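Here the complex is missing a single protein chain, while all its other protein chains stay put.
For clarity, chains are labelled A, B and C in written order, and residue numbers in each chain start from 1.
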């Protein structure tokens, strides 16, 4: 059995160490209004040990410290370190699903108001097309020559599936698994009246995708309010203005 | 008679000491536009001495220093320390009511624009249902097994009573006492065209509740503007879109 | 003739010294979107020497340094110090009018978007009533017993005159003088499609008034968008909701 108070796992002078980087990102996200009131969560895989680092439940995100973080063995899913004061986040099984099904390196969950509002406006999918910022999002296709991810192009349509919320966050697992299977290319899932989950091969990529998607959700809401369909053809916007 | 200049009550190297924490929170709330123009106020109980620490009247909240803070004996309600420059906040009797009737550990009063606008849209109660962030708010019920607060669930409706403002803030005391009696479970009261009072068993809980409620008020206003009733059933949103 | 490079006038370790405080406030106002693109301006009277300290023209407000500041003798209106790089602000004659006619201790001029939008919605006066934050604004009346300013009460109506903009900012002087004469109690003037001037007996009071008025302008715009007249009686809001 592992020593659950192994603090060597969370102490490092390197600002890029998961225990430090998670705290930095949580503070940044708090000031974006993405995880106030202890909402939201984050997890990343240690790039060399592959351990999962997980923010706890109920912490004030702008005040999080490395000591507050859970560390989990990515093979046995056993906790290698448990913080003295906190319980595991109810997001933990959802994060594990993203690690497993998507080989994620980092996962961000926010209570972004833009996600909430998009989930009220859109039905099963948020769709938005013909916006430059879409190019920050991977298409899910791989370039056969370079082996690298191909991004969406300006003329593509970004689709993000929306699933229904449930009473207990951990019970989202079935619909999350289902939506991941049915949308093999998506790097994000909106949970209606709740928020959004975004992941990537690294925490840096997850952060970039999350910022780009939040920007696109903000713009989608503005387009809706102007009367412009978010997938309308270029040059057709003026036909829809209220 | 107590020495009203007993500065030992407000000097500490501990950032969690009430005299320091109140200043940190006021600066944070100022940058949220919750207490500009000297608006708003805050008070917390010292976790060991039980003294009440109170921000003064008329101070610029982002510039507050420990020296500006009043300290009151929680039994005699006598001031143990009076800052040289300031008068007590007109909120003081309201804070005392929350301490007494709710056994609060911390109370936050903001002039949040979201509270003002909600008080213009809603009549006697702000009601909002089926939003994940509601789960940050206590239901007022206690788990009989653990003795801990039970939070609202996702499917619950959060109700926050709205009372009418009066000319002199201290005269809110009667209607505040009345609304606290009639709404034994609420952790917040909106004052129409004025702002909001939020409290909790600790200042940390009060801060979390306040952030979650402000988030929900912001979302309630957006739902109103979209035409969606804030208590509408899940899946019915699309029927209401303007 | 004075030495126009007398830097002793602008060097001090005291953060409250006008040359330092003006820089601090300009940086804060920049981040409020009140003086981006070199817009806006500020001036304060030295509390002991009575010299006028004036931010220059064309400076990036978040980068201002004490060395950039003009100092003027308040009796002779002769410059005691001229910064090497900058020209005097075109606001200077307007600030001098506020010093002379209102005995101001500090004057703030912002390009607040809320002022611009209010100037498009309202005709000759911005009027707003029955909001708690109004109590931060002086009524212009003096308490005969204490000799102190009496603030507006919750049930009062705040009125801020709006004047027309002109091609050259210094040419606002005639209409500013006129509006100051006709509105002896106002502590602020909105300039249509331009911004706002706010003053007070000290720079601290000017800052507090400016924050409170900006808050009220923001709320006035929201009330306008909801269909609620900004001076409507308490309890009548619901009759107007669109």
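Quick note on the criterion: a residue touches a chain if its C-beta (ideal position, glycine included) is under 8 Å from a C-beta of that chain, and two chains touch if they have at least 3 such contacts.
Every value quoted in this text rests on a predicted model; they were computed, and no experiment measured them.
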Touched by the hidden chain, restricted to displayed chains: A, C
Of C:51, C:135 or C:194, the one touching the omitted chain in the full complex: C:194
Positions on chain A where the hidden chain makes contact: 130-133, 136, 153-155, 204, 207-209, 211-212, 214-215, 218-219, 222-223, 226, 228, 234, 237-238, 241
Residues of chain C (touch criterion as defined above) contacting the omitted chain: 33, 36-39, 60, 111, 113, 116-117, 120-121, 123, 164-167, 169, 191-195
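The definition used in the following text is that only the chains that are shown with their structure count from here on.
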Any chain in contact with chain A as well as chain B: none
Rotation angle (°) superposing Cα atoms of chain B on chain C, nearest 5: 90
Identifier of the chain whose CA centre is least distant from the whole-structure CA centre: B
Rounded Å distance, chain B centre to chain C centre (Cα mean): 31
Inter-chain centre distance, chain A versus chain C - centres from mean C-alpha coordinates, in Å: 44
Overlap residues in chain A, where contacts from two or more other chains coincide: none
